[in-house]
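With one protein chain removed, the remaining protein chains of the complex are shown where they sit.
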Amino acid sequence: MKYFRMFLLALLGCVTAYLLFLVQPGESSRKDGRVVITYWEKWNGEDAAAMQQVVNDFNNTVGKQKGIYVRYLSMSNVDQKTLVATAAGVPPDVAGLWNTQVAQFAEINALEPLDDLAKAHGITADYYKPVLWEGCRYKGHLWALVSSCGSQALYYNKLLFARKAAALRKAGLDPNRPPRTLDELDRYAAVLDEYETLPNGFRRLKQSGFLPMEPGWYLAYIGYWFGAPIYDPQTDRILLTDPRMVKAFDWIRGYSLRLGKDSLSEFRSGFGTFNSTQNPFIARTVAMELQGPWMTSTFEKYRPAMNHGKYPRSLERSLSPTQRQENCEWGVAPFPSAVPGLNDVTFTNFDVLMIPRGVKHKKEAFEFIAFVNSQAETEKLNILNCQDSPLRQVSRHFFEVHPNPYIAVFERLMAGPHAYGVPPCPIWPEVGAELDNATQRVSLLEASPAQALRDAQERVDEKYREYRERQRARRGSQG
Amino acid sequence: MTDPTATDSRTTTTRRTTARARRRPHPERWFAFVGLLFISIGFILPFVWMLSTSLKTLDKAMELPPHLIPHPVVVRNYATVLQRGELNFPLLTHNTLVVSILSVLGTTLSSAIAAYGFAKIRFKGRSALFGIMLATMMVPFPVLMVPLFSIFRWIGDHTPIQMLGTLRPLWIPAWFGSAFSIFLLRQFFLTIPDELSEAACLDGCSDWRIFWQIIVPLSRPALAVVALFTFLGAWNDFLGPLVYIQDRQQYTLSLGLEAFQSQHGGTEWNLLMAASVLVLLPVIVLFFLAQRTFIEGIATTGGKG
Partner (left out) sequence: MTRKEARQLVRGLTFLSPWIGGFLAFTLVPIVLAFYYSLCDYSLLQSPVLIGLSNYRALMGDPIFWKSLINTLIYAAIALPAGMLVSLGLAILLNQRTLGQPLFRTILFIPSLVPTVASAMLWLWLFNTKLGLINTLLATAPMQALLGALNTVLHALHLPRIETPIGWLTDPAWALPSLAIMSLWGVGYTVVIYLAGLQDVPRSLIEAAEIDGAGAWQRLRHVTLPMLSPVIFFNLIMAIIGTLQAFAIPYIMTGGGPARATYFYTMYLYDNAFRYLKMGYACSMAWIQFLLVVLLSALAFWSSKRWVHYQGQ
C-alpha cells in the first residue's frame, strides 16, 4: 500500500512536470516584417479547416504581395470574447460573428464602417444577393461582409415516403413528390407518424413525419412562411402579435396537441447529436426537416449511402444533375408556405466578418475580408462548408462541384424576393430570446399562442423603448 | 474552537465508551450500516454509468433499453478524446495546472500570513477588520466580475503587467488571500497555545520567525486542507475562465470540456463521458493521496462560526 502511494505520487509528479514545462502552446506568429492581422472565428472542426485553407491562400498570395499575415484563431463564445476584448482595448482585427449582431454592435459604435473600403474593392449592392447585402447594412452604412451563408428548405426522405406509399395514397397524397402547401405537409406528417403504447398508457413515438422543434433552429422565424413581417423597418416596430404570427405559433401548437407534449419530449430526448449517426434524419426517425444546404455533408460523414443509393461510385463523376438527385435517398424542395400564392419563402442565416472599432490595421484587415469575398475564394469556402454563395454571380463550376445536388434550389430561394433575414434591430438578441421562449411555451402547451406572443411583445416593447430613450439621451449629452 | 488541552481527555473518554459499547447491542449501528450501504450505491451508481458509457460505441450508448455492461468495450474512446485536435487535452491540462498550482501556492501562503495577523497579534481594529473579511465571503462573484474586468484592463494599461489575454486574472488575485481560507486557518492558529511560541522565542524573536518556525510546521494539516480546497476550486472553476479567457490556447479543462459539449450538440455521450473521466481522474488520485491529511485537517479545524 505504501509503495503504491509512493508510486502514484511519483507518477503524478512526473506527469505534472511534463505538462507544466514541456507542453507549449503551438504559437505560429510568423512575422518576417509583415503586418499581423488577428482573426477570431467561432467555427470548429471541418468548418475551421475550410477557413484555414482560405487563410493560407491569402497568406501565400495577396498577403505576401501586400505584406499582410493573418493569424487565425477559432474559439467558443466568440461574440462575448470579442466584446470583452474590444472593451478592454485589445480587439481582434477581424471578428467572425453572427448576422444577429450586425445591428446590435453597429448601434453602439463597436464596429468600423466599411462603405469606402468596400467601394474601393468593387464590392457593391450589385455584387451581393439582396438579402445578404441588406443584412450587412444598418442605418445606411455597411458594417460587415459575409463569410458563409445558407438558406432553408424542406428535406424529405424519399425512402420513408416510399415505405408508406400505400397509406399516403389512401390519404389522397402522392408518395413520389414532397408536399406543396403547409396543409399538405401536415397531412403527410400525420401519415408518416408511428407510435406504440406502453403498458402504463404512455404513447411512445417511434417515427415522425415532421416536428417543428426538430431541429427547430429557425423556429423563431417561422412567421415568414405565414406572411408575417416580424419587424417593420419603416416604423421601427417589432410585430410579434400580428395575426399571421399567431397563426404560425398556432401551427406549432398543433403538433404538440396531436402528438402529445410529453410524448414529443420523450421522443426528442432520444435523438442523437446533429453530428452523428443518431441524427434523427439520418437515423430515419424523422421524415421531413427544415434545414440548410450543409445537411449533405453530414449525411456524407455519417451515412454516405444516403447520398449514393442508385449508381455505382465509378459512374458518379459522369452523372447529370437529375441523376445526381436521383442518387440520393432524400430530396429538397422549398418549404411550403401557409399562404396561397406566397411561394419560395426562405430564411437566410449567415456568418459575418466585421472589424471592431479601434483596430490598428483596418485597411489590412479589409484586404483579408475582400479576399474572402472574391468570387473564387467565397465559392471555394462555401463548397468546402457545403453552404450557399453570397454573390449574385454564381459560376457553373459551383453548381457542378457543390456536394449538395440540390444546391440550385437553395440558391434560387436565397436570390428570390421572399428570402428574409434577421431584422435590423439593435436589440434582436433579446427579441430572439423572447421568441425562443415563446416557441417553447407554446410547444409545451404552457401558454396559448396569442398569450405567449402578447407577453413577448410587451417585454420587447418595454425593452426597446428603454433602449431608444437611452441612446437618444446619450447622443444628446455628447452633442 | 475548544481549548486544545481538552482533546486528550476527550480521547480517553471515547476509548472508555467504546469499550463499554462493545458489550451492548447497538441497533442504530446496523440501521446506519444498511442505510449507508444503500446511499453509497446511489452515490456510486452515476460513476459506474459514466465509466460504462465512456467505454461504449455511440450506437450502444444510445441503445434502448440501455445496458450497464459495455459490449464491445471500446477503450479507443479515450485515445480519440486525447487525440482530438480541437480538444487538445495536454494543452488544456497544462493551462489548468498552471492556474491551479499558482493559485494553491498563492492562496495558502498569503492566507496563512493574514490568518497569523488575525489570530496571533492583538491590535486596535482587529475585530472590525475580521468582520469585514467575513462579510466579503457574502459578495457574489457576479458583482465583481465586470468591474474586475475594468481593473485588469487598467492594470494592463498602467503597469507593465499585461492581464487580459493571459491566464493571470485567474491566479493573481489568489496571492492576496481568500476569506474562506483565512478564516479556516485563523480558527486553527487560535488552537496553538501562545506559550508555545513564547517559550520557543524567549528573547522576543520576530513574528516572521514565529510564523515560519512554529506556526507553519504545526499547521500542516490545516494548510493541506486549504491547499486542497483551493486546488479543487481552481481545477473546477468555470465562470472565471468563461469570462476572462479568450484565446483557445489558454483554455482550461472546464472550458475545453464545455466547448467540446457545445460543439457536439451535447450528445456524443461516449466521448463526452470519456473526457469527463479524464478530467476527474487526477482529482481522485490527488484525493486518494491526501485523504488522511485532509480528513484530519478538517476535523481539527472545524467549521465553527
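Letters A and B mark the chains as written, and numbering starts fresh at 1 in each.
In this text, a residue touches a chain if its C-beta (ideal position, glycine included) is under 8 Å from a C-beta of that chain, and two chains touch if they have at least 3 such contacts.
These numbers come from a predicted model, not from an experiment.
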{"item": "Contacting the left-out chain in the complete assembly, out of A:Asp183, A:Asp236 or A:Glu446", "value": "A:Glu446"}
{"item": "Options A:Asn56, A:Gln80 or A:Thr124, residue touching the unrepresented chain", "value": "A:Gln80"}
{"item": "Those residues of chain B which, in the complete complex, touch the missing chain", "value": "2, 10, 13-14, 17-18, 21, 26, 28-29, 32-33, 35-36, 39-40, 43-47, 49-50, 53, 62-66, 110-111, 113-114, 116-118, 121-126, 129, 132-133, 135-148, 150-151, 173, 175-177, 182, 207, 211, 232, 235-236, 238-239, 243, 253-254, 257-258, 261, 266, 269, 272-273, 276, 279-280, 283-284, 287, 291, 295, 298-305"}
{"item": "Interface with the undisplayed chain - residues on chain A", "value": "79-80, 83-84, 86-87, 104-105, 108-110, 200, 202, 262, 265-270, 357, 427, 429-430, 433, 437, 440-441, 444, 446, 455, 459, 462, 466, 470, 473-474, 477"}
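In this section, only the chains that are shown with their structure count from here on.
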{"item": "In the complex, chain B residues that touch chain A", "value": "58-59, 62, 64, 86, 90-91, 93-94, 97-98, 101, 149, 152-153, 156-157, 164-165, 242-243, 246-250, 255, 258-259, 262-268, 282, 285-286, 288-289"}
{"item": "Chain B contact footprint on chain A (complex, rising order)", "value": "5, 8-9, 12, 16, 19-20, 23, 25-27, 40, 44-45, 48, 73-77, 81, 84-85, 87-90, 270-278"}
